[in-house]
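The structure under discussion is supplied below as C-alpha cells; questions concerning it will follow.
Missing here is one protein chain; the remaining ones are kept as they sit in the complex.
Letters A and B mark the chains in the order given here, with residues in each chain numbered from 1 onward.
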Amino acid sequence: MSTETPGVKRRDFLKVIGAGTATATAIGCSSEKVEKLIPYLVSPDETVPGVSTYYATTCRECSAGCGLIAETRDGRTIKLEGNPAHPVNRGALCARGQAALQGLYNPDRFRGPMVRNGSSFKQVTWDEALNIFSQKLGSSRGGAVFINQHESGSFPAFLDGWLASNGMAPHISYDGESDSAAIAANRQSFGVAWPRLDFSSARLIVSFGADFLDSWGAAVPQQLDFADARAKLQGAPRMIYIGPRRSLTGLNADVWIPCNPGSEIAIARLLAGTATVAQAASASGAEPAALTALVKEYQAAKPGMVLAGGSGSRGQELALAVNALNQTAGNVGVTIRPAEALLGFERQASTAEIAALVSRMNSGSVSMLMVRGANPANALPQSAGFAAAMAKVPFKVSFSSVPDETTAVADLILPDHHFLEQWGDAEPVRGTLSLQQPTMDPVFDTRATSDVLIAAANKVRAGSYPADYRTWLTSRFPGGAAGHSSALGKGIAAGSATALAGTARAVPQIAAAPAIAQTRGDFYLMVYPHPVLGSRGANKPWLQELPDPVTKTCWQTVAEMHPKTAAQLGVENGDLVKVETDAGSITVPALLYIGVMPGTIAVAAGRGRRNSGRYASAGANAYDILPAAFDASGGLALVSTRARVSKAGGHAQIVTTEGSSRQHGRGIGKAIYAADLGRSADAHAPAGAQADAGGHAKSNAPPGEENSPGHHTFVGDASHEFLPGLRSPVANDAQGDFGDPKSKEKGMYDPKHWSGMANRRWAMTVDLARCTGCSACVTACYSENNIPTVGADWQGAKVFPDRTGFGANILRSREMAWLRIERYFEGGEDGGADFDTRFVPMLCQHCGNAPCEPVCPVYATYHAPDGLNVQVYNRCVGTRYCSNNCPYKVRYFNWFGYGEPNRPQYAFPEPLNWQLNPDVTVRGKGVMEKCSFCVQRIREAENRAKGEGRDLIPNEFSTACAEACPSRAITFGDAADDRWTVAQLAKDKRAYHVFEELNTFTAVVYLKKVLHNEPASSVTAPVAAPAVGGAH
Amino acid sequence: MRKKWLAVPGFFALAALATIVSAYSAASSSQGNSPVQPIKFPHPIHVQTLKMNCVYCHFAANKSPDPGMPAMSTCMGCHTVAGAQKPEIQKLAAYWNKKEPVPWVRIHKVPEYVHFPHMRHVNAGVSCQTCHGQVQNMAQVQQQESLNMGWCVNCHIGRSNPPLKARYDCATCHY
Partner (left out) sequence: MATMAKPVSPLDEPRRPNIASADIQLPAVKDYEQVDREITATLHPTTAWFIGLGVAVFFLLIGAAAWTYQIYSGLGVAGYNPPVMWGVYIITFVFWVGIGHAGTLISAILYLFRAGFRTTIYRCAEAMTVFAVMTAGLFPILHLGRPWKFFWLIPYPNWRYLWPQFKSPLVWDVFAILTYLTISSTFLYVGLVPDIAVLRDRETNPVRKRIFAILSLGWRNTDREWRHFARAYLFLAAFSTPLVLSVHSVVSFDFAMALTPGWHTTIFPPYFVAGAIFSGIGMVFTIIIPLRKWFGLKHYVTINHLDAAAKLCLFTSLVVGCAYMTEWFVAWYSGNEVEQTFFANRIWGQWWWSSAILYTCNMILPLTLFSQKLRRNTTWLFILSIFINIGMWFERFVIVVPSLSHEFEPWQWTSYRPTWVDYAILAGSFGWFSMWFLLFIKQLPVIAISEVKEIIPPKLRRRHGHGIDVSGRHVDYEADTPGEHV
C-alpha cells in the first residue's frame, strides 16, 4: 500500500486516458478504431500506469467513521475496501460504504456552482458564486442557521469557529438515520451516546426492535462482533428478538416474539419484574407462553444483553427501561461497554431541532439557511412542511453535491467535494483519529465546503484563515504536516480531534406524539429506515438493485403485511393497497411476509425521492403518510400512528429476486443443532442421515433437508456421505474425477506440467453460522466485476405494460448479480412466529465436474487446470445451454448491450463508467457471464509473486466478496494447499456441498448454520471458535 | 453434363464459405498499420544514435501491464535545449507551452477482452522487437506483427524460435 505524499498534483492524474479506455465494451472487436495515447504532462511520482495506488481514508456514508482503502488506478478510484488496521471496521465494509463510489461518480451530481434563476438554476463561476455568498454573509448575521451532516472529527469544531467568527450560532449537526431515543437514553444512563456492544461475552441477547445488523447504530462493527460471538458455536449467545416486524436482525435471532408496535415497553417492564405476564401479554399482544419462556430464560442466562430500538413514540422511555435492565443485571461493563464507546454519535442534533426550525423559518426569524450534507427537506415527513417553510427564508445556500429535496428550494448551490475528494478526519473511538484524504482529482468543478468557507472568510478579513482547510487541519495535527502525511499511510493516528463536549444537546419542546392507540385506523403502521438505501442511497443503482436482505424486493416500495392481514383485506401478493393516515396516503403493492405481526403494515422509508436524480424516483415515499411525531428525545417517531388500509384495485408485480422462499427440503441451506456439534463426525454427516425422511428426531435433522442426500428412503439410493475437503482437488480435465487416466495429452492438467497450474485448486467456504445475509458481498461484487444494474425504468424492453417501469428487467428475473443471497424460511407455514431463516450466498460453485462445460458448443466455458470454471466472454456465442444445465442457476446472460454506451440499456452513464475495473472485461450484448472467483485478482497476485520471484503466500489475497464480508463468513483460497485457511475450513465437520448428489464436486463448500434451539443458560462453557477469516 | 451443373453452384458455395470464414476468423487484423503521428518522433535517432533504452521512455514496461508513455516532461527534459530549433521539436514545445499532452495515435492494440501484462513478457526475456518489430529502425512506427490470438498462442505453446513457454490456458489472458 503506497501512501500519498504531499505535493503530488493530482490534477495531472486525469490527463492519462490510455489505460482508462481499457474498459470499453469487450465484444465487437474494437482493435480497428483509431485511439489516442495521451501521456502525462508531468508524471506523478509513486504511480505506475496500470498499477493501482491505494489510499487510506475515512467513510462518511454514515457517522460511524469506518476506515477505507481506496484503490486508485490511473487517477480514478475504482474500488473501496475496509481498512484492516482500522479499529471500527477491521477491514470489512458494508454495502453502503461500497456504493460510496456511485456517489462520487453519480451522473446527477452538480457540475459546478449554480445560482437560482427564477424557477431554474444557472451555472456560474466559483468567483461569482463566492461573491454572492460572502455578500449575503455580511448582510445576514444573527439569523443564519447552518445544518451540517452529523460527523465526528475536526470539521464540526472548525465550522462552529467559522460561524462564531461571523457572529452566527453553532451549527446543527444532523443525522436522520441514527436512533436518537437510544442515544439520549445512553447519554443519560452511561454518559456516552453509543457504548460498544460485546456480543461475545453475552449468553443471551434480547433485542427490542434494535436492528443492530442493519441500520441501528454502527452496523459493521456490530456485525463483526456478533458474527464472532455466534461463531463460537456451542458457547454462542442465544438471541431473542421482540418487535412487530422481523428485521434482518430478527431473522438472525433464534426466537422472535411478535408484539404490537409501540408496546415493547410492556415486555420490558415484565423483564424488570414490574408487570405480570398477563399484563404484558394483553398490552403487547404477544403470546403469554412465549413471554413466560422469555422471563425464565432471561433470568437464567447471565451475562445478558438487552437492546432497545424500534423508534416508537415512546422510544426513549423504552431505551431507559432497557438500560435499567442492563444495569440491574450487571451487564454494563461486561456486555455493554461504555468505556469503549463509539464517538460517531456524540453531539448530534435531534430531528426535533429541525422541526423547531420550521416554525422559526415560518416566523421569518431565519435570515439565511446553509445546508451541507444533510437533506432536512426529506428528513421530516412532508406533513411537517419543511420545504414550504424553507421557501420563506430570504437566502438559502446548499453545499450538497447531489440534487435533493433541499437543493430544489435553495437559492445558491456551492457543490461540495465528495468525501473521497477532500481532506478531513473523524474520531470513531476515543483517542483514535481516522484520517480522510482525497483519493483522486475532483470529478466535477466542485469545491470542499471547508475551503469555500475559508475563502469567504478571507474575502472579508484577509489572512483570518490559512490558505486551505488541509493546512488548517495539518497545522493542528500532532506532529504537524509531516506527522500527518506519515500517518496517512495507515489511515489512523493516535490523538483527538476536539475535546468533545460530552453534553447532550437541549431538546426543544415539541408537542409529544399522541399514543399510537389513540390514532385512527384499523392497522398499525410501521415505517422503518431502509436497511441499504438509508437517506443517501436512493440515487445509487447498486443500492436500488441490491435486494432488501429481508423482503428481497428492489426498485420498489411495498406494504409488508402478514398473510392473515392480507386475507382479512382480501389482497394477494402484489395487489395494490392504499395506505392512508391523517398525514396522507400512498398506493403501493402488498407484500405478504410472515415476519410481520398480524394487524401491522410495514413500509420502508428511503424510496420515492423527489428531485434527487434519475434513479431515486423509484418507489413511493413513506414520509408522505408519516405524521410529524417525536419521542421524548426529539427523535422522529417512525412508529407512531395507525393507518387505514384498503384494496386500491389493480395489481403490480413485485420486483423481487425471490422464486420460492422455501427450499422444499432440498438441503441448500443446511443447519445443525448446537447440541449435535459435540457428536462424532459420522453421527451427523450429513445431518440426519440416519433419520428417516418423515419424522426426523428434533435433535438430529433440522428441517430443510428431507430431500437432500442421505434423506432418500427409496430403494437403491446410494448414501451420500460427505467427503471432507473437495472431491476433485485437481481437475484431471473438465470432467473432474472422470477424466481419462490413460490419455497422455493432459497438457496443463497434468500436475507435473511445468506451469504447475494443476497444483492449485481455488476454492471458497461460506460459513452459514456467520452469514447474517446483510448482502455487503453482493455490492462488493458489483463494484469489483463491472456488473451492470438492469432495473432502471429505461433499461427494460417495453414490450408489455407490466414489464416497464422501474425493475422491469428484474420482473423477468434478469438481474446480473453474480453473487446472490438466497433467503429461505423453514417452518412458519401456518403463519406462526416460530420460523428459522437460512441465508445462502449462492455463486458459481466452480464445479470440478461442471454440467455447464460439456454442453457449450464452442468451449466458451471450460475447466481451467487451477480449478476455475472459466467463462471466456469473447468466445461465447450465446446458446445459453450452459445456464440451462447449471443446477445452481448462477449464470447470467447479457440480454441487452448493458455495457455499450448510446444504448438505452447502458448501465454506466458518464461518469459512472469511470468506476469500471480495468482488469475486468465489460461484457457485451449476447454473451453469458458468471462469478469468476475474481480471477483478475488471482492473476494480479500471481504476477506480483512472479515479479518478486516467489510463490504465492497463503491467504495473500482474497475475492471482493470475502474482503468486504462484515461477518467474515466467506473465505477464499487454494484448497490444494493446506496452509491456506480455506483448506482447513473445507474439512470442518459442518462442511457440505449443495446438491452433492449431482456429483458436481463443487469448489464452494458451505458450513452448516448452527441452530441454538435450547434455551440459553450461564452454565455452558464457551467453545473456542474455529479459525476463520481469509486474508486478514 | 451432370458434373458441370453441379460444379458451378458447388464452387460458389465453397467460395462464399471461405470468404465468411476468412472475414470472421481473427485472421483480420490491423497488421501493417502505420499512421502519421502528430509529431514525427524518430525512434532510430533515440535508440541507435543516442543508445537510449526502450524502458527509459516506456518506463513501466517491466513493472506494469501497461508499458507507459513518456510524460511530456521527460521529452522536455532534453528538448528544452537539445535541438530546440528543429520544427518537430518546436511542435513539441508548442504542446508543452499550451500544457497539452501530445495526442499520439495508438498503433499496437489488443482488444479489451485480452489482458496483456507487459512486465511478465519483458521480465521473461521476450524482447520488445518480438511483438513490436524492429522499432529502432522505424522512422515511422508500423505494426509489424498481426497480434492475433493464433500469433500469441504460437509462442505460448513453445513453437517460437527460440522456443519460449507460457501458460496457454484461456483464462491466462481472457477474463
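Here, a residue touches a chain if its C-beta (ideal position, glycine included) is under 8 Å from a C-beta of that chain, and two chains touch if they have at least 3 such contacts.
What you see is a predicted model; the values in this text were computed from it and never measured.
Visitor: Among A:587, A:883 or A:943, choose the residue that contacts the chain missing from this document, as touch is defined above.
Guide: Spelled out, the listed residue whose C-beta touches the missing chain is A:883.
Visitor: I'm checking contacts with the chain that's been left out. Which of A:373, A:897, A:918 or A:966 qualifies?
Guide: Counting the whole complex, the residue in contact with the absent chain is A:897.
Visitor: At which residues does subunit A meet the chain that is not included here?
Guide: Against the missing chain, subunit A presents residues 27, 657-660, 662-666, 668, 706-707, 712, 714-715, 717, 797, 799-800, 809, 812-814, 820, 822, 824, 842, 851, 854-859, 862, 875-881, 883-889, 892-897, 903, 905, 925-928, 995, 998.
Visitor: So that we can see where the missing chain sits, which residues of subunit B does it touch?
Guide: Within subunit B, the residues that touch the unshown chain are 1-2, 5, 20-21, 24-27, 148-151, 153, 157.
Here, only the chains that are shown with their structure count from here on.
Visitor: With touch defined as at the start, can you tell me which subunit A residues reach subunit B in the complex?
Guide: Its residues touching subunit B are 15, 18-19, 22-27, 29-32, 34-43, 48-51, 748, 754-755, 757, 859, 862, 864-865, 868, 870, 872-875, 919-922, 932, 935-936, 939, 943, 946-947.
Visitor: Going by the contact rule at the top, pick out the subunit B residues touching subunit A in the complex.
Guide: 29-30, 35, 59-60, 63-66, 68-74, 96, 99, 101-106, 109-115, 117, 119-120, 123, 147, 165, 167-172, 174-175
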